[in-house]
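The other protein chains are all here in position, but one chain of the complex has been omitted.
Each chain carries a letter (A, B and C) given by its place in the written order, and its residues are counted from 1.
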Amino acid sequence: MTLHIVNQSPYRTSALRDCLDAMADGDALLLIEDGVYAAGAPTGIAPIPAGTYCLQADAVARGITPAKSITLIDDERWIALCVEHTPIVSWF
Amino acid sequence: MSQITLAICRHAPYGNALAREGLEAVLAAAAMDQTPDVLFTGDGIFQLLPDQAAGEIDQKSLHRNLQALPMFGVEQIYVCQRSLEERAVSSNRLAIAGINLVLVQDTGGLISRYQHVLSF
Amino acid sequence: MIFSLVVYSAPHAGESAATAVRFARALVDQGHRLYRVFFYGDGVHSGSALAAPPQDEQDLLGQWQALYREHGVDLVVCIAAAQRRGVLSQSEAQRLERPAANLAEGFELGGLGQLADATAHSDRIVTFGGSA
Partner (left out) sequence: MSQSVTIEGREIPLDKEGYLRHLQDWSPAVAEYMAASEGIDLTEAHWEVLNLLQDFYRQFELSPAMRPLVKYVGQQLGPDKGRSIYLMQLFPPSPARVASKIAGLPKPTNCL
């Protein structure tokens, strides 16, 4: 199963949309850096799948409160996700 | 048999160095007999447009570099069909001599076959 | 598990240079092996010894160098990308007849073959993309 990592705001580039188009069943999605702007209120640009992960520090830093369906994680859990998944694809 | 590495090219040529440097990385790996598979998706499909006259902006033609792929042992590339449709680019404009263009609908399924993905 | 990282963003330009070094530190702290960090594109600026950020800002160069000192992490700056952007070792500066060298201690210049080699020798590759 693939781990997809998105670090771009959904309002600025197509990274998130391209990523969602390329997700297979069972894949995981992690939002980091400006990608966390997709984790707040529903954007209307692209619905975020349930079970999506969000790097907590990046959300907190930006004053973003992620939706309830999103799992907040730290760097350790991020690494664990990398161990659990292959390949790892970054969208930027 | 699936390969170890997939290179995903999703940036347009010229506006971003990543398109050229991604291709250089693919060529370098191929020259070392570690030829990756290559997927063009998103704006990366614009790299494949014919009639690029990059000399007009004092750049080298990425399209000509792409034509060298068969010399490096890359004889097939994957192209995301949805990206082509979104951008109104017809796949029959994209022919490159010596390269078999494989249109992909299920990019997620393709990606899942590899151990490593390098994004460019 | 053996990891390699690929870094595209210049320090203090895109955030991902900082994310990458934080991730790298967390990796080795958890006992994973970091086989190589490959700096490509604008990421090659990470290897410049001339960066002098103010004291109240992150010292990314120092953090990479600490990883090199403490864990022998292989910090490879792509030579082709570095030549274009002006990150040169002493010998490259001489060879290319440039007036100064700036490759920081702990970093080495290497070819793109080192990226291919990293994919062959790592269980996982994580790319830290640019933002431009």
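Going forward, contacts are C-beta pairs under 8 Å (C-beta built on N, C-alpha and C of every residue); 3 or more make two chains touch, one makes a residue touch a chain.
Everything numeric here is computed off the predicted structure, so don't read it as measured data.
Undergrad: Could you tell me which shown chains are touched by the chain that is not displayed?
TA: B, C
Undergrad: Given the full complex, what residues of subunit B touch the hidden partner chain?
TA: Residues touching the hidden chain, for subunit B, are 27-28, 30-31, 33, 60-61, 64-65, 67-68, 71-73.
Undergrad: Quickly run down the residues of subunit C that touch the omitted chain.
TA: Residues 79-80, 83-84, 91-92, 95-97, 109, 111-112 of subunit C touch the chain that is not shown.
We adopt the following convention: only the chains that are shown with their structure count from here on.
Undergrad: Indicate which of the five shapes (line, ring, star, complete, other) describes how the chains touch one another.
TA: Shape = complete; every chain linked to every other.
Undergrad: At what distance in angstrom does the C-alpha mean of subunit C lie from that of subunit A?
TA: Taking the mean C-alpha position of each chain, the two centres sit 25 Å apart.
Undergrad: What are the residues of subunit A that contact at least two other chains?
TA: 86-88, 90-92
Undergrad: Among the residues of subunit C, which are close enough to touch at least two other chains?
TA: 8, 124-125, 127, 129-130 - these are the residues of subunit C that touch more than one other chain.
Undergrad: Okay, in this complex, where on subunit B does subunit A touch?
TA: 6, 8, 10, 41-43, 82-83, 106-109, 111-112, 114-117, 119
Undergrad: Across the complex, what residues on subunit C touch subunit B?
TA: 6, 8, 40-42, 80-81, 111-113, 115-116, 119-120, 122, 124-125, 127, 129-130, 132
Undergrad: For subunit A, which residues are in contact with subunit C within the complex?
TA: 5, 7-8, 32-34, 75-76, 78-79, 82-83, 86-88, 90-92
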